[in-house]
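This part shows subunit A:
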Amino acid sequence: MLEIDNLHAYYGKSHVLHGVSLRIEPGEIVALLGRNGSGRSTTVKTVMGLVDGHGSVRWKGEELLGRKAYEIAHRGIGYVPENRDIFPKLTVHQNLMLGQKVSGKSGRWSFDDMYGMFPRLKERQHTEAGVLSGGEQQMLTLCRTLMGDPDLIMIDEPTEGLAPKIVELVGEYLRELQRRGISVLLVEQKLTIALEVSQRCLLMGHGRIVFEGTPAELKANAYIRKEWLEV
Partner candidate 1 sequence: ALAQKGETVKIAWIDPLTGLMGPVGQNQVNSFRFFAEKLGGAGNPAGVKFEVVPFDNKLSPAESLTALKAAIDQGIRYVTQGNGSGAAAALIDAVNKHNERNPGKEVLYLNHSAVDPDLTNSKCSYWHFRMDADTSMKMEALTTFMKDQKDVQKVYLLNQNYAHGHQVAKYAKEIMARKRPDVQFVGEDLHPLAQVRDFAPYIAKIKASGADTVITGNWGSDLSLMLKAANEAGLTAKFFTYYTGVTGTPTALGSQGDGRVFQVSYNHYHLPGQMEKWRDEFQKKFDADFYTGSVIHIYTALGEAMAKAKSTDPVKVAAALEGLKFKSFNGDVEMRKSDHQMQQTLFITRWQKADAKYSYSPEKTGYTLVPVAQYEPYVASTPTSCQMKRPS
Partner candidate 2 sequence: MSTATPAASAAPFAVELDNVHKSFGKTQIIRGAQLQVRQGERVAIIGPNGAGKSTLFNLISGRLVPTSGQIRLFGERIEGKAPYEINRKGLARSFQVSNLFPKLSVFENIRCAVLWSLGYRYAFWKFLSDLKDANDRTDQLLHQLHLDKRRDVLAMNLTYAEQRALEIGLTIAGGSQVVLLDEPTAGMSRGETTRFIQLIREVTEGRTLLTVEHDMGVVFGLADRIAVLVYGEVIAFDTPEAVRANPRVQEAYLGSVLAQGH
C-alpha cells in the first residue's frame, strides 16, 4: 500500500537519497537496515513530508510528495523519530493524548493498551516527559504514535538505548502491531530484533537500496553483511 519510486532527497544542496524504491504490503513488517548516514532516516522523513524530495511516494494510490506532514499523518501513516522528540513540558499522559489526531479517538488503541504494554509508563504517567529516562522516552514515543491509530507505522531505531529486556518487549510490541493488521517499516542498524520480527529486509547504502530479501537470505549472505553493515 506504500510504494516509493525513485526517491531523491536533498539537505540544502547535499544530495542524500539517490533514487530509493521500495514497497510495503498491508500487514507486513519490513526492516530497513544500513550504516550510519546511509539515508534511512531521511527516507522515512521524506515519506512523512518533513524533508522534501523528488520522485514518487504513493500511499493507497495517492501521491504524498508535496503534502504537509499533518495531512500525511491524517491519511494513516505514523512516524516514530530516532531522536524521540517527546514533548518535555507535557506529562506522559498528555503526550499520549497528543498522539490522538482527534480528541478522544484512538481507534484500535486505548491508553490501557499502552500502559499494559509498558507498565513503566503507567507509573510515570503524571510526570513531565522531559525528565523521563532515555528508555522511558523511547517507549513513550512508540505509544504516542500508536494513539494516532496509523495503518503504517515507520519506526526509526526503536531499540536504541533500551535495556535488553525491553528490546525483547519491543519485539513483542511489533508482532502485536502486525496482529492488529498494521504494517511496519522498521529502521534499524543493529540486527538484534530486525531479523526476528521482519518478513523482508532492505539494506541501504549511500542513499540507495543495495539488497532486498528475507531475513534468512540476509543471514546467509555474509558478503552483503560485511559490505553494508559491519566494518
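The rule is short, and it goes like this: a residue touches a chain if its C-beta (ideal position, glycine included) is under 8 Å from a C-beta of that chain, and two chains touch if they have at least 3 such contacts; residues count from 1.
How were these picked? Simply put, all candidates are chains of the complex that A comes from, given by their letters.
A quick note: this is a predicted structure, and the numbers were derived from the prediction, not measured.
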| remark: Answering which of 1 or 2 touches subunit A in this complex, the right candidate is 2
| remark: In the complex, the residues of subunit A that touch candidate 2 are 35-37, 82-83, 120, 123-124, 127, 131-136, 138-139, 157, 160-168, 189-190, 192, 229-231
